[in-house]
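Complex shown without one protein chain; remaining protein chains in place.
Letters A, B and C mark the chains in the order given here, with residues in each chain numbered from 1 onward.
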Amino acid sequence: MSFEAKNGSAADRLTTAGIDVGSSAVKVAVLRSANESGTEVLALRGDRIRRRDLTRVIDETYSVALDEAGARSDDVAYVASTGEGELVSFRTGHFYGMTTHARGATFLEPEARAVLDVGALHARAMRIDERSKVLSYRMTSQCASGSGQFLENISRYLGVALEEVGELSREARRPETVSSICAVLAETDVINMVSRGISTPDILKGIHQSMAGRYIKLLRAVGCDGVVLLTGGLAADSGLAQAMREKVQEDELAMEIRTHGSSVFAGALGAALWGAFRHRVLERRASTSRTTGDTEQMEALGS
Amino acid sequence: MPDVAPSQKEQSMLLQKEMISGHYDALARAKDEGKKVVYTFVPGNLTELMRSFDILPNLPEINALQSGMRKLSGGYISEAEKHGHSEDVCTYVKCDIGMLKKGNIGPTGVKLPEPDLLLLSYTGCFTFMKWFELLRQEYDCPVAMLHIPYQGDGKVHDHYRGYVIEQLETEVIPKLEAVTGRAFDQDRLRASLALSAAAEDDLVYVLESARHRPSPIDAYFGGVYYIGPIFSAFRGTEEGAAYYRALRREIDQRVAAGQGPVTPEGELETERFRLVIEGPPNWTSFREFWKMFYDEGAVVVASTYTKVGGLYDRGFRHDPDNPLATLADYCMGCYTNLSLPARVDLVEQYVRDYAADGFLINSVKSCNSFSVGQLLMLRQLEDRTGLPGGFIESDLVDPRYFSAANIKNRIESYLQMIEQKRTAGPAA
Amino acid sequence: MKPELEKLVTRARTLFDDLDLEAVRSWKNAMPDRKAIGHLPVWAPRELIWAAGMLPVSVLGGGDRLEIIRGDAYFQSYICHFPRSTVELALSGRLDALDGMLFPSICDVIRNLSGMWQMLFPDLYVRYLDLPQNFDLEVGGRFWRHELEALMRDLEALAGRPISEDDLRLSIAAFAANRHAVHRLYQARSREPWLFPADEMYIVLRAGCVLPPDEHTELVERYLELAPGEAERQRQDRSRIVVAGMFCEQPPLGLLLTLERAGCFIVDDDLFLALRWPEIEVEITDPPLDGLIEAFLRQGALSASVYQPDGKRGAWLVESVERNHAEGVIFCAPSFCDPALLEQPMLVAALDESSVPHTQFKYSEDTGQFAAIREQAGTFADSIRLWGEA
Partner (left out) sequence: MDVCVGIDLGSTTTKAVILDSSQREIGRGITNSRSNYEVASSIAREQAFVQARFNLTHQALSEDSRLADLEERFLPVLERNFRIQHYLEQLQRLEAALLQAAVAPRHRDQRRNIEPVLETILAAMAGRAPALFGALAVRKSEFFRDLAAADYMQLAEEAADPKGVTFDTLSSLFDQAILPVENTGGSKALEALIDSALDTTLVALATRLSNDIELLRRAVETARAVRIDEVASVGTGYGRQRLPFPKEQIRSEILCHGLGAHTMFPDTRTVLDIGGQDTKAIQVDERGIVTSFQMNDRCAAGCGRYLGYIADEMNLGVHELGPLAQQSTFHVKINSTCTVFAGAELRERLSLGQRREDILAGLHRAIILRAMSLLARSGGISSEFTFTGGVARNPAAVDALQHLVNDNYGEQEINISPESIFTGALGAALFAHRTAREAA
């Protein structure tokens, strides 16, 4: 990604950044958007938090992303946070997670009419329209069963790296059903399986099936059909996607599960995109008349 | 349990099976034959009254529990949740609505007819009210509402009875008349009530046979079969009365032969524990659940669940001489319409009457009517009887809430505890 | 905040934080032989209690300020939070100021709780109050009259004095005035919601649970005058929403705040039905009890705990949306609350038919983490605002 002029005409070449602060990872997207000619992704960067100081991780990840984008922080017209973005002290505004994931999803996969975002602690299914509007949603809360953290625990327990989970799962021959997907108690289940000599792929696949069942249920609950884009950290898990596709086929549902190489960054991308949108709206307003309502709107939507 | 039982047993089982499938067939034919179909609930059902109008009752709760036993409920429940029903609420409702959304195919595989009327005789639970409000929206049909006052202070007051009778006269009967186009026939009702009373006598006889040692019946897992006909469409019918006569004869034979109860794996050889159980069973894993008991030689000698559709062993019988008043009393006397202190009294009485070694509560997630207060019941009963109480949790028809390992662990621990107490002899 | 309003809000806040019912105690201590009767949600004939010279106290749980130790022991995890904190309050002696407790029939939880109360507090006056579900003036009316008369006799015995017709008339009038004031507040908020922050209005109304009716009426009226005087309460661009489902277990204040912070204005809700229901005026009749009986049978704002002969709940909600120019509805019900959750699908159907946007989530009175709720409410508010016109 190379760019010639750093400061093009500010009005139509806009650099914006989205920072998605999750509970396990920070993701940053830096974009350059031109009014007419579309949007260019300058940098995507993510870092696991891994028990480190969060503000430090945010700062570092952001600056690495800016480096990669070849931008300075002054060049960024709008820094949009999402997720637990309150911690981004230098943000311009904040957008809610579902709003950004929906936007990021339509950017990555224009045909997507539903999004399933699975992160470290939560899962949420959204039905969206082509303008990224969230039409309905369901989310898990209060219980981390079946979440990314759960999978992480399991994989740690099985001694496989997260990155390997997907591939292993797809090698399974006789997946073993798991009964509990409590992020903590499932360990015991897995112990049982290990001690019964069940292979790692079969265990992982069983877990993926159980998760897939849960997620498909969430998706069905929001009444989605058509193309579903997986976003969030678990979108990188090809085993989960596979299990979901199988479930879709088995239940003969009118869904098509897709992932995208940058799915993990959907929230950050969406935030950066909304940032650009807001920046233009606000500039337009600033150049016409200013009313209290407008700043308030900025406030209400933003922080 | 058709695969196991000796011949006598098989007879009443077969009879019951026939009756039930016959009823579903009749329901399926109802529209063609010009019969009216009324949906109603088990607790506080007015079967004799409906039968006196030649109405066929359909009971959504029974359909739901059947779906649970046939492992269909999970799918139905998700279907309902997909339509916006909360995860938190009673799974009978969701199972029913899910079944409806999936084509309303009944337990025997035949399609159920739409209701001509919803008879909301709502005894012992508020969910019933919402359930039929929901069904009304689905079917857009009339509802007859019968409000049964709760025995808040453990009593049935005269003005409660009067209120129920007035509602029968001004709300229920007129709506039944309107739906069927017939006039209310008090004599038919009386005749039917007399048949009820006879069946009730026999049922009580069967339930009380558990006082024998060994008990010839399991009054919970077996009990749910025994109450089937009288709690559903057959109270006040010739068929129903005949079934209970036959059942009574069978039990007499078991007693005479000194036999224990029949389980899905044959007759129980040794009775090691006698238990009283409070709370409904789990239907999705009914067999597995039962097995956890009979494998350890535990027999249930009395249960409260078998009183939800009528509490007969405390003396109440349908009375042909006071047709409306007796219906009112019946409704108000169903188990879940009793106040909590009265429920504690009843269980305590069972523990004593049936010489039980302990009591166990199966608390189901679905049912606030049953479940709220059960932990206090447990405490009170332990204090009053000095016997160990057990507590397990499951659900009626939601397979997600049956954790076999957990329940087994608890039951085993509980039974070992009774055993340990017994072998150690009386306290030093 | 101007000092006068500040003083008023502080008072309301103190009453709200007062889990030990100090206010009730001091009311009782002000005169010899005064008694107070508690009642659970949603609604109770407060008029009768007041007419007997006793203070009706609405017990609305312990909120998020109470640590539950013994309360949990009696309830399985799948039962709503409300009875736990209520039992905790009682077992820890915080409800000792109450000389009796009424349990109106609104759900199986409260119904069975009445039996638990009988066993846990055998010396207390405990009554389950079966509200009629038959609204025929003759049939339901007769039953209701029996129940209310029996209640009156009990109350007279407790108070140690008869309830005269005049007592009753005065009491009915006092509560009618209170309902009127509460109504005006709701209307004012619906017009200019930015003047009445949700958490502030909540505590002002909630004071009515422990104050004598006249005092509360005065408080509400005063608040109505003072709140608009705050200069920084400016109109803001937020979505106007109706909240439904909070009629029994109360949401934590943080939840109401979260809804507003996420970009919503609450313009109608079903909190405090005890203070607003029956919405239909109670007429002062002769004898006065007739008016009370009839008002209930012709109730106005309905709660999920009452049977709906003709399925009007949905229509009522749509009407509230229209009347208050709301842009959407948030169903915000307590977890495991059967009445609220069972009727949600019916309400949703009515809203869908009228194309009213809606969303839903659950809470419990001790919910402490609002991140997920903020997310959902925020997304909902965003979607109304960003795409509402389209």
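In this section, a contact is a pair of C-beta atoms (placed from the backbone, for glycine too) under 8 Å apart; a residue touches a chain by one contact, two chains touch by 3 or more.
Remember, predicted model here, so these are calculated numbers, not experimental data.
Asks: By the document's own contact criterion, which visible chains does the hidden chain reach in the full complex?
Replies: Among the chains that are shown, those touched by the missing chain are A, B, C.
Asks: Touching the left-out chain: which of A:34, A:135 or A:182?
Replies: The one listed residue touching the chain not shown is A:182.
Asks: Of the listed residues A:34, A:135 or A:194, which contacts the missing chain in the full complex?
Replies: Of the listed residues, the one touching the omitted chain is A:194.
Asks: Decide which residue listed in A:72, A:131 or A:156 touches the omitted chain of the complex.
Replies: Only one listed residue reaches the unshown chain, and that is A:156.
Asks: Touching the missing chain, which residues of chain A?
Replies: Per the touch rule, chain A residues meeting the hidden chain are 23, 48-51, 53-55, 60, 84, 87, 121, 142-144, 147, 149-150, 156-164, 182-185, 187-188, 191-192, 194-196.
Asks: Contact with the hidden chain only, please: which chain C residues?
Replies: Interface residues of chain C facing the absent chain: 67-74, 77, 366-369.
Asks: Give me the chain B residues in contact with the hidden chain, please.
Replies: 375, 379, 382, 388-389, 391, 403, 405-406, 408-410, 412-413, 416-417, 420-421, 424, 427-428
Note that only the chains that are shown with their structure count from here on.
Asks: Which one chain sits nearest the middle, judging by mean Cα positions?
Replies: C
Asks: Roughly how far is chain A from chain C, centre to centre by C-alpha average, rounded to an integer in Å?
Replies: 40
Asks: For chain B versus chain C, what separation do you get between their C-alpha means, in angstrom?
Replies: 36
Asks: Distance between chain A and chain B based on Cα centroids, please, to the nearest Å.
Replies: 49
Asks: Can you tell me which residues of chain A touch two or more of the remaining chains?
Replies: Counting only residues that touch two or more other chains, chain A contributes none.
Asks: Two-or-more-chain contact residues of chain C, please, as numbers and ranges.
Replies: In chain C, no residue touches at least two other chains, as defined above.
Asks: Give the list of chain A residues in touch with chain C in this complex.
Replies: It is residues 84, 95-99, 122, 131, 133-134, 136-137, 139, 141-142, 292-294, 296-297, 299-301 of chain A that touch chain C.
Asks: Taking the complex as given, what residues does chain A use to touch chain B?
Replies: 179-180, 217, 220-221, 223
Asks: How about chain C: which of its residues touch chain B in the complex?
Replies: Those residues of chain C that touch chain B are 73-76, 78-79, 83, 103, 105-109, 111-116, 118-120, 127-130, 132-134, 136, 138-140, 142-143, 146, 304-305, 307-309, 311, 333, 335-339, 341-346, 348-349, 362.
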